[in-house]
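Here's a slice of the assembly, chains where they normally sit.
Lettered A, B and C in written order, each chain numbered from 1.
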Amino acid sequence: MQKFNVEAAVGIFLIAGFLSFAYIAIKMGDIGFIGGDNYPIQAVFTNVSGLKPGAQVEMAGVAVGKVDEIKINPDTYQAVVKMMVKKGIKIQDDSIASVKTAGIIGDKYIKISPGASDVILEQNSVIRDTESALDLEELVSKYIFEKK
Amino acid sequence: MNFLQPFEKIGELALDKLAFAGRMGIFLAMSIKNLFLPPYKLWPVINQINFIGSKSVFVIMFTGAFTGMVLALQGYYALRQFGSEGALGSAVGLSLIRELGPVLTALMVTGRAGSAICAEIGIMRNSEQLDALECMAIDPFKFLIVPKFIGALICLPLLTSFFDFMGVYGGYVIAVKLLGVNEGAYFQGMFKSVIWDDINMGIIKSFCFAVIIIWVCAGRGYFLHFEKEGFGAEGVSRVTTKAVVMSSVAILVWDYLITSMLI
Amino acid sequence: MSEKENIVIEMKGVNKSFGKQRVLIDANLSILAGKVTVIVGASGQGKSVALKHMLGLIKADSGEVLIYGNDIKKMNKAELYHARMNFGALFQGAALFDSITVFENVALPLRERTKLSEKQIREKVLEKIDMVELEGSEDKYPAQLSGGMRKRVGLARALVLDPQILFLDEPTTGLDVKMSKEIYRLIYSLHNKFNFTSVIVSHDVPKIFKLADYVALMANSTVQGLMTQEDFQLSPNPVVKDFIEEIMGKIYNSGV
């Protein structure tokens, strides 16, 4: 009876512990996202300053994927961004990918604006039209100097 | 010769401390060695999980909830000044997962299980039970210490998860239900700002703390007979107190070192 | 010198200090196979320390302790454990494990050191528990036992592996007269049956002599002679003489 009690207690403890660990890992660590329900797609930007792997990919403001990898192409000096997009989401071949900032001081994310084309991009294909991250600093200084 | 006496005293003290450190080092080495030696028995480990883990669950959940509540309360009034109550979830989540979860869990486990382990082994040392084990040709490390190490290594991350979980919901109750912070901002902000690296840091910390707790507490109990005042009930309780303090301090020191390495 | 071959354990010029206190000074002691050797002496003279040297629990500062002729200091852990498989030891404080029942306490050496089935273990353990007259207390915890009962459980545990050498540290202290007589009888009968070697530390001075083949006195931090109990009682060694007189008083003296 006593042994049984210990076993039950340990069993419950272990299961509950793993559940709460899983909760934290999945909810916060985004472990669950990396699975088979996504497909990769790429985009090339001239400036992705501030974008980090794991950043959101949004359409109409709704999260549809995550940035998986950011590399520099050492020849063209351009940033190549690999994204994982949810299976159900079709991305047209004239969609525009832009690097945006959430709020003014928030994180960078990638916004995909829908196009008008009927052609849907396949796995690993590249979004042609991109808008790089806005350089607020540059804009402001340009604004002021041009005013002169 | 008299002028040498102060030096002698300092030297003696230093050698004493050195020998203590050495004993503890040997203790850890022996434990690790025995960790990988057969036979592997399941039942003692289950018992230790029960003792270190199951029996600490309520304390951990309780302290976790209250820690989350305090964090939410303090954070709310701090962030409100900048109109960024929305960052509350992120602040609570990061503090819990990175710092307070592992550290406070480890401190509570030290207080509850670590002190009991130190007292248990100390009493075994005092009442010759360890000698008796040796005489039966049973290795005390294999029989006593290794299950505790394994148990702690399994339990601490889980207890830390409990703590974090309760802290998140304790903070939720205060922030969202009591102070009216936006629920979506609380949770989504938390989920977004906590990344896997943070959770990883928490896990690494709790593994380290598990080793520290068992090492310090079991080790001090095991070497009770080397302590000057280690006799009788008072001796055991005095050494237990020392072990708890030492383990708590070690936890804080390591916490800093791990943080500075992983951040 | 045929005795020499029969020596199971031998302490040769053992010295031991704890801090500044010298507990053993040049102690020599040989335990003969199949005999009962009793160690007597006043409190704090180092009887238990000598016993622990023989068990390999304490390492001598200098001198050697030989088990079957092998120096205990030079053994590695496996060899030492192998040697100890033949030992059965009862500690002064019984040294029962508080967190497990009496049954489990007695069963522990079997479980950890042998590959017996659960049924065989049960049989063996119950037999030993019967032997020390503790039938019915198997499921109690040590904290629920009186001091005397604890001693007896310790004895059962020492006997459970059917050891060749038995070390008993004050087996009857804390027991009432009746019970201690039973224990003596038990040791005696076991001795006749299995012919094992035993080393007994005791304060129960005149009575224990009946059991002893050899008697050694610990005094002045060393072993004062090792002789048959008849020789011991009549020894000319002044220390032994003092001890005999002091402990047994005039009554015994007049009896000689």
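Just a few scattered comments:
Following the convention adopted for this analysis, a residue touches a chain if its C-beta (ideal position, glycine included) is under 8 Å from a C-beta of that chain, and two chains touch if they have at least 3 such contacts.
The structure presented is a predicted model; accordingly, all values stated were derived computationally and were not measured.
Chain composition of the entire complex in this structure file, expressed with the shown labels, reads A x6, B x2, C x2.
The rule is short, and it goes like this: only the chains that are shown with their structure count from here on.
Averaging C-alpha coordinates per chain places the centre of chain A 74 Å away from that of chain C. If you average the Cα atoms of chain A and of chain B, the two centres end up 36 Å apart.
On the chain B side of its complex with chain C, the touching residues are 120, 123-124, 127-129, 131-132, 134-139, 143. By the touch rule above, chain B contacts chain A in their complex via residues 46-47, 49-50, 53-55, 57, 93, 97, 154-155, 157-159, 161-162, 164-165, 168, 190-192, 194-196, 198-200. Residues 6-7, 9-10, 12-14, 16-18, 20-21, 23-25, 27-31, 54, 107 of chain A are the ones touching chain B in the complex.
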